[in-house]
Structures are given as C-alpha cells and as structure tokens.
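Shown here: the complex without one of its protein chains, the others still in place.
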Amino acid sequence: MSESIDLTMTLALLPEILLLVLAGLVLTFDLIWSEDRKRSLGWLTAGGLAVTLVVSMIFARPGEQAIFVWGGMLRYDWLGFTFQMLFLFGAALTALLAMDVKELGSRGEFYILMLVSTIGMSLMVSSADLIMLYLAIETTSIPMYVLAGFFKQDNKSTEAGFKYLLFGAMTSAIMLYGFSLLFGYAGTTDIYNLAFAIQAGAIETIPLMGSLFLVLVGFSFKISAVPFHFWAPDVYEGAPTPIAGFLSTASKAAGFGVLIRFFMAAFPTISTEWSNIIAIVAVATMTLGNFLAITQSNIKRMLAYSSIAHAGYILVGVATATPLGMTSVVFYLIIYLVTNLAAFGIVFTFWRTERSDEIKSYDGFSRRAPGLGLAMMVAFLSLAGMPPFGGFIAKVLVFAAAVNADMVWLAVIGVLNSIIGLYYYLIVLKHVYLYRTDADEKPVPVAVPARIALIILTFGIVLLGVAFAPWFHWSTTAASILF
Amino acid sequence: MQFPIISVIVFIPILAGLLILLIPSDRKTEIRVTALAAAAFALGLSAWLYFSYDLGVGGYQFVEQYTWLKELGISYHVGVDGMNVPLVLLTGVVMFTGVLISWGVDDRPREFFAFLFILATGVFGVFVALDMFMLFFFYEIAVFPMYLLIVIWGWKVSREYAAMKLTLYLFIGSVIALVGALAMYFASNLGTFDMIALEGAGFSAGFQKFWFPFVFMGFAILGGIWPFHNWSPDGHVAAPTAVSMFHAGVLMKLGAFAALRVGIMLLPEGAKFWMPFIILLTIVNVVYGAYIAMVQTDMKYVIGFSSVSHMGLVAMGFATLNREGMIGAGVQMFSHGVMTALFFAVVGMIYDRAHTRQIPELGGFSKKMPFVTIAFIIGGLVSMGMPGFSGFVAEFPIFMGVWKFQPWIAILASISIVITASYIIRIISKVFFGKMPEAYADHIHDVTVLDKVALALLAGILVIVGVYPSIMVPLVESGVDNILRLLGGA
Partner (left out) sequence: MEFIESNLLSLILFSPLAVALVIALLPAKEKTLIRWVALIGSLITLTLSLYLWFSFNPNWQVFQFEEVRVWYDAIHSSYHVGVDGISLAMVLLTTLLTPLVLLASFKIDDRVKAYMALFLILETGMLGVFLSLDLLLFFVFWEIGLVPMFFLINQWGSEKGERELWGGIKVPARAYASFKFMIYTMAGSLGLLLAIQLIGIVGATFDLPLLFERWTSLDPHSTIIGLPVGTVKTIAFWAFAIAFALKVPVWPFHTWLPDAHTEAPTAGSMILAGVLLKLGAYGFLRLVLPLYPEQARQYSGVLAFLAVLSIIFGALSSFGQTDFKRLVAYSSVNHMGFVVLGIAAAAFAQGTESATIAMNGAVLQMFNHGLSAAGMFFLVGVIYERTHTRDLNQFGGLFPLVPVYGGILIFTSMASLGLPGLNGFVSEFLVVRGTWGVGWAFPTFTALAMIGLFFTGAYILKGIKMVLHGPLNEKWVGHLSEINTREIIVMAPLMVLMLVTGVWPAWILVVINKAVTALF
C-alpha cells in the first residue's frame, strides 16, 4: 500500500464519490426542508444523478487498458464503467417515478438508501477482489432490504422486506463460504490471481467445482435465476413498485456484471464445464419463469416472473463464454433496464390512481389514457422481443451468440420460450386495448416527473431498437475487457 | 443522389401513422383524410416504381444501402427486382383500397389506421429488403399489429382466440426461421447479413439440407402451408374487413416471398433436396383447402380456405424449381393478393348490411348492389382460373411447371379447379342472385362511392393482368431468371 493516491485512482472512484456527496446533500436538505417541500428531494436526487452521469462520462472514462487501482481492490475498466452509468441512469429515473407518491417520494431516507445501494452496485461491478466484492454486495443489499419493506403499514411490503432479507442473508452466507473456500485453496483473494492458481492446478477439480457452486448460489440470488428465484415474485409484489423496478433492473444488472467478470476472469480454463452448467440454469430459468408468468393475475407478479425469464435469456449469452456472447449480455442488460423500468413505471403510475395491480383492472386503460396505453404497448412488445423496439435486437444478439457458439439447441429453446413470453404480454395488451369498463372516461393522471421519465424511457426503447449501432459498439468495448 | 424512392415508400405509412396518432381522436374526418392521402401517395409511388423498373437493365434497381451495424455486417439495404416489384405495387393497392373500405370504422379510427399503417411499413420493408436482418426486422413489425387490429376491431365471437392463434403461429414460424438465418450467417464466415453476398456463400450441401426445412417452413407458415395453415382461416374470419384484405392479400405473400428469398435463394441445394416433399404438402393445400372451402357455410371461411388453396399453388409453383412454375407463382402472388382483397372487401360490405355471413341466410344482393355483384363475379372468375383473368395467367404456368416436375401431381391438383368453381358459383348464385330474405329487403342499401372506387380498382387490375399478361410477366420472368441462376440453371 505504498503507492500514493493519484488522479487515476480518484477518477476511478469519481461516480461513487459524487454519489456520496449527493447522498450527503439529500440528507442535509431532508433536515432543512419542511415536510411539504420534501418532494423536491426527488428533483435533487434525479438532477444530482444526471450530473454525476454527465460528469463521469466526460471526465472518468477509462482508457483502453484496464488498470488495477486501490491496491488491486478495484479494476478501472470499461465493463465496470458501463454498468455504473447504467445504474446512475436507472436510479435517476426511479427517483423521478417515485417522487409523487407521498409515502415514498417525500421521505429523504428513501433517496438516501437508494443512493447508497447504487454506490454498492458501482463498487460491485468494478471489484477485483473477493473481499471488496463481498462488501459491495452487502452495501447494495442492505438498503434494498429496507426499501423493499418501506411501506410499514402495508403487510405485504413488510413481508417483502423480511423475505428479501432472509433469502439474501442466507444466500450471501453461502456465497461467503464459497469465497473462503476459494481463498483457502488458492491462497489469494484477488480474482485475477485466482485464475493463475487454477491454471497452475492448485485446486482439485471437485473442490473447485464445489466452491464454484457455492458462489453461484449467491449470484443466482442476485439475478433471480432458478432455483433461487422464489423471493422475486413475493418481493416485487410487496415492495413499492419503483423499488421493484429498480430491483429487477439495476440490481439484476449488477448481479450479471459481477457474474461475467468473476467467471470470465477467474475460470477461463474451465469455461466448458461452467458453460454447460450455466446453459442448464438458463433453460430452467427462462422456461420456469415464462410458464409461471402465464398464470399470474397480478401484473407485478407477472413482471417478476417475466424478469426471471429474461434472466434466463441473458444467461444464454453468458453460457456461450464468447466475445459476442458477453457483448450480447451487456447489450441485453442496457435494453432490459430501459424497457423494464418503463413497464414498472407505467404500472406504478396506474397504481397511483387506481391502487390496484390486478391485470383485470387494466380494462379500458387505453381509452382512459391513450398515451400511457401506447407506452405500455411499446414496453411490453419490447419485452416480448418485437421490432422496432430494443427487445428484438437484444434477443437476436443473444440467440446469435448461442448459434455462434454451436449451442443451437439453446437458441431453439430460447426462441420457443420467447413465444410463451409473447403470449402473456399480449394478454395484458388485450386488457389494455380491448376490454372496456364502466370507468372508461376516467382519466389516469400522470405527474410531471413521471411523465418525463416515461417519455425518456419510451423513446429510449425505440431508439435502442432502431439505432442500435452505438450501443452495440459500447457493449463490445465493455465486453472485450473480459478477454 | 438519386431520390430514395423505396425508403420513402417504406416509411410513408409509419410516418403517416405517427402523424395520425397526433390528431385528436374526435376529429375522425381529418384522421381518415390523412390516412387516405398517405395511402394514395404510397400507391402512386409504388406504381411509379413498378413502371420505371428498367427491364432492359434487370437486376436490383433503386438500391439504397446504409450501414446499420458495422460490426455484424447489418445494413439497411433495399432494392427491387422483377420478383418483388409487383408485390410492392400489390401492397400499395391493398393499402389504398383498405383505407377506402375502412372509411366507416367508427371505433377509434385513429388507432386503427395507425396500426394498419405500421403493418404496411413492415410489409413494404420485407418486400424490398436485401439484408436478412432487415427482413426479419420488418417481418416482425408486420406481424404484431395484426394482433391488435384483430383483437380490437375484429368479429366479437372469435377475435380473441383467432388473434392469439395467428400471432403465435406466425411468431413461432419466424423465430424458427431466425435461428436458421443466424446459422447461415455464422456458417458463411462472411460476417454479413447481406443476402446478395450470402447468395455466393457456398454453403455445404449437408448444411443446406439440414437448415432448409427450418427456414422454409418457418416462413411458409405465414404462407399458409399445410399442415400449419390453420391459423389463417380463423384469422380471416375474425379480422375486420381491411385487415382481412391485408392479411390474405399481402401478409400471406410475405411468408411465401420470404420463404423464397431466404429459403430457396440462399439454400438452393437444400431446396432441391426437399422440394419433392414440400410439393406433397402443397398438393394437400391445394386440393384439401378447396374441398374444405366448399363445405363451409360462412362466407368468410369459404374465402379463407380458398386462400389456403390458392397459396398452396404459389408454394407449389416455387417448389417445382423450374421456370414456368416460378413465373406462375410470382404472378399468382400478385393476382391472388388483389383477388382476395376484393373478396374480403365484398364480404365485409355484405356483413355490414346483413350482419351475417351464413350463405344460407343471404340472398338477392345483386338487386341492391349491382356494382358489388359484378366485382365479386370478376373475383370469382379469377379464383376459378377462368381464362382472360389474372388467375389463369398465374395458374396455367404453375401447372405447366408441375407437369415438368411430376405429371400426376398436376392432374391431382387440377381437381381443385372444379371444386373452386363449384363453391364460387354457389356463393354467386345464392348470395347475389338467390331470393332475398324478407328481413333484409328494406334496410339494405347500395355501397358508397368510395367502396366502388376500391372495388373498381381491384377488379380492373385483375382484368388488365388477365387480358394483357405482358404487363407483369416479363418482370417476374426476369426475377425468376435470377433465382434459376442461383439454382444452377435447373
């Protein structure tokens, strides 16, 4: 630890530093501002996040070569940076969406917890050390436990928070055990050094695979992959909707960021084995998620299962372990974040007026709010993988990666699954567009910040789907760091 | 720089659709006029494109190419040759007449036209695509609006079931074809989705034989090939008039065309290997489809199954892999498109007045709607393959092609002509000339001028192509020559 703190090291942490400052600001204004002005904390958070995003994009872009900083704790590279930007974007829009709900948007601690969690995610995706990684994961998770149970009066929300906590604590304990085994065998906590140890044959295959499984449990929980997906529907249903959206996008993206870094960095030599394992998990995840989604009557539960299914599609990309596969993972996550945030945002906006998340209550939605209906169609069709929306190109890339890696069977299962997906998304659209209720004339008001957020997201979905070249390019840059 | 006419044709509908969405929903007249203007513009341009294609030069013309995603070799690449330029015109015609016929849609016309136009953009895009990725991109765009159009404006009894069935069938087909397309992309080692480049990829025979059925059948589902044709009649019946016109008139061609473009043209060896099998499927289409059409009592089902039968002829023509068969199939795509659009338009007009489509319950419409009667008769004659109408021009070479391929199939398939004649005559004599039930007699009135314009346009095209085939056939012929070149002069 003899090296001095130079500019590079600071720049590597610039997003986190700015986030910390922002959290401090929010805390301060939370104390100063009166109760009825606290709504503006949302503007502050969103604005602050936007500034962070822009400033980081301008000043903190990593170079071509990855650099280890802070004593090898963090790796300053495009992969981490890409994900960080994604989290900032997701958090900003979540803040905008949540602003106009009194129980949520007028509470300073909501914003602070979210910012802290975002810091955790940022660190997660750039960690190059097992210890740092574990700390970052916990920094991410603990605020999330609280946020999930934020509506104290609501039993479901409390249940969600508690469930999330229990599951999270258990799986992270298992993962920690895996970490310790790895350390024990290899004698290092540095993820990149682990690779050398494994290559050198320092670890027997069986213990190695065993510890690998233990680690995978923790990651699977984060990305809600089968069989560690049980929490997702209950938590999504109970948690405040913007939080559920945040959980299903940013938090899941963070999980994937860690997953691909960890496995590509630490286990390049045994990629065939883990490829097959991941492929099987992918199949199980998407199939189960899709089939269970069909039967749901609550839209948040349905979206929860659909997000499980999407985790399965992304895992297809992970399973290939090829540059194209990893690119497709990053690309998919970008699109998925935008799309799913939009979906949750609309669900949330509707809930504000209607206080219901039943799919049935969406009858006549498009007549009541044509604009929202259209946005919902865009988001859901993107989830279903229809052009000209982002979901199409994302799915094509993932399946292309599978075909490229000679895993045609995986691609075929994937495309068949996407048909099931289309089915239940269309069912929702049928409620939105076809059925009518007595309340046809009752409009669904949309608050200004939410409106801004939804417009950004909806246009984002179309933009990603049509002008996909720059994003693909960015994803390629990020993914190339892994090889 | 040359005027990007193809891009304008492709994007006019979707831009018009977005514009329509901006008009307040209660200003229905403005919405309709905007829609009509856009459709007329698209029709005008596609007609211009059709007539300015230079046969002497041949090949792909009016080509535009822009890089879309360089890393993967995806580009926006469009162009027309003799094979697809009639289909572009067909789409223009169906779109224009579809808007005319839909003038009376009163429930949310704004969304109706917007979705219809998104669909139109998808269809145009597929027909002109020279890039495989782009083809899929527009293909899906053409599929999903169907769901909403059917489910919202369709026939109340069956729309939900039919719309879902249709969408899932088509989606299954396209994603399976997509896997095949991706396999081709990687196997070529060219790093491009450009179909003209892929034509020269030289895939191994084993690869072609393995992937051909996936690609071909995936698309052929949309072309209504047996045994995956089932979605089609249900979809027709449930869809509102203009959507049925689009569906049978254009969408089914989309499947056949894509099966040709991606299946046969990129995997010629696979095509040669599988064609005897495919031709057996199409014979079922042709004869069985016609037979089922004969026993239906719902007019729309009759037309729906007749489409299955006629589209079987298209697939059969392609499956012969010889000059005559393919020329016939190319013309049949156009002819059937116009004909079936005409049929569904007429059925829609009758249903709007009688509120039933059951043939036994209808009768005597010739007295009330003489113009419609003549139009339907012309369509019927086309359907029967009556010489002098476009159906004959199309079907005759198809049968010649089949003769060359396997004579007994031609003989078997020709039975469908008589069956077709019998159900068409049955409809004509019962619905139009039978005795009008008392209940209707008073409140049935003639169709509007707009409807007549639409019918006159459709019927006129059928007669012109039938009487003077040289207006279209040389174009198709030049397109077929290109395909035959890929097939190694088979």
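Every chain is named by a letter (A and B) in the order it is written, and numbering of its residues begins at 1.
Just so it is clear, contacts are C-beta pairs under 8 Å (C-beta built on N, C-alpha and C of every residue); 3 or more make two chains touch, one makes a residue touch a chain.
In this text the structure is predicted, and so the values were computed from the model without any measurement.
Peer 1: Touched by the hidden chain, which of the shown chains?
Peer 2: B
Peer 1: Touching the absent chain in the whole complex: find that residue among B:Phe186, B:Tyr291 or B:Phe433.
Peer 2: Only one listed residue reaches the unshown chain, and that is B:Phe433.
Peer 1: Using the definition of touch stated at the top, determine which of B:Leu15, B:Val157, B:Val418 or B:Ala441 touches the missing chain.
Peer 2: Checking the options B:Leu15, B:Val157, B:Val418 or B:Ala441, the one contacting the hidden chain is B:Val418.
Peer 1: Name every residue on chain B in touch with the hidden partner chain.
Peer 2: Counting over the whole complex, chain B touches the hidden chain at residues 324, 327, 381, 384, 386-388, 392-393, 396-397, 399-400, 403-404, 407, 410-411, 414-415, 417-418, 421-422, 425, 429, 433, 468-470, 473-474, 476-477.
Everything that follows uses one rule, which is that only the chains that are shown with their structure count from here on.
Peer 1: Centre to centre, by mean C-alpha position, how many angstrom separate chain A and chain B?
Peer 2: Averaging C-alpha atoms per chain gives centres 42 Å apart.
Peer 1: Can you list the chain B residues touching chain A in their complex?
Peer 2: That would be residues 21, 25, 67-72, 108, 111, 133, 136-138, 140-141, 143-144, 147-148, 151-152, 160, 164, 167-168, 171-172, 175-176, 178-179, 182-183, 185-186 of chain B.
Peer 1: Within the complex, which stretch of chain A touches chain B?
Peer 2: Where chain A meets chain B, its residues are 366-367, 370, 374, 377, 381, 386-388, 392, 396, 399-400, 403-404, 408, 411-412, 415-416, 418-419, 422-423, 426, 429-430, 433-434, 468-469, 472-473, 476.
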